[in-house]
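Note that this complex is displayed minus one protein chain, with the remaining chains in position.
Here is chain A:
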Amino acid sequence: MAYDKFTILKSTAVPMPIENVDTDQIIPARFLKATERKGFGDNLFRDWRYEGDGTPKKDFVLNNPIYSGKILVGGKNFGSGSSREHAAWAIYDYGFRCVVSSFFADIFKNNSLNIGILPVQVSESFLDQIFKAIEANPKTELEVNLADQKISIVGGASESFEINGYKKHNMMNGFDDIDFLQSLKGDIQSFATKSIY
């Protein structure tokens, strides 16, 4: 599925300074029953966001109008648990294009890159600075520059982040792996003939 090209993203951010945010929190299993990729944003963080009867929980950050933006800033080990790509879909569908944390679970990171969400891994100290800046002023903007591999607190500190050249190229152009793999079909076919399985 095509996604928006990612070049520079300048936005306010939503802070979620909780460690080990797992994919069951991002999208609980009971909302995985769709056969199409639609509407997952409505149930993003469902059980943290709503009471059982659907009333919004006032103390949850997504229900606090002070915070908004296209960047979600999470605590260490963001996205642990299940391989459900629905977690990344829910984050994308809600309107986020970038997740910042000091550590990401592997499968979540891959899934995000595959659908056009940029996971930006920063140092723990820089993450702490971001949380403090947003706490001091919820209108604080972050700027994520993919070409330069740099994330900045606008008007403040910045840090570089890593991404492999292949994925960076894909994100900047909105390409995905499926198209690339189609171009290798000949190689794959001859590889398969050698397999003992």
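The working rule: a residue touches a chain if its C-beta (ideal position, glycine included) is under 8 Å from a C-beta of that chain, and two chains touch if they have at least 3 such contacts; residues count from 1.
We adopt the following convention: contacts and distances are computed from a predicted model.
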One chain isn't displayed here; going by UniProt, is it "Glycine dehydrogenase (decarboxylating)", "Monovalent cation/H+ antiporter subunit D", "3-isopropylmalate dehydratase large subunit" or "ABC transporter permease"?
"3-isopropylmalate dehydratase large subunit"
If I consider the whole complex, including the chain that's not displayed, which of A:Thr12, A:Ser82 or A:Thr140 touches that chain?
A:Ser82
In the whole complex, not just what's shown, which of A:Ile8, A:Ala34 or A:Ile66 touches the removed chain?
A:Ala34
Touching the absent chain in the whole complex: find that residue among A:Ala13, A:Leu44, A:Val73 or A:Ala105.
A:Ala105
On chain A, the omitted chain is touched by residues 1, 17-20, 22, 24-25, 28-30, 32-37, 47, 52, 75-77, 80-86, 88, 103-107, 110-111, 114-115, 164-167, 176-178, 180-182, 184-185, 187-188, 191-192, 195-197
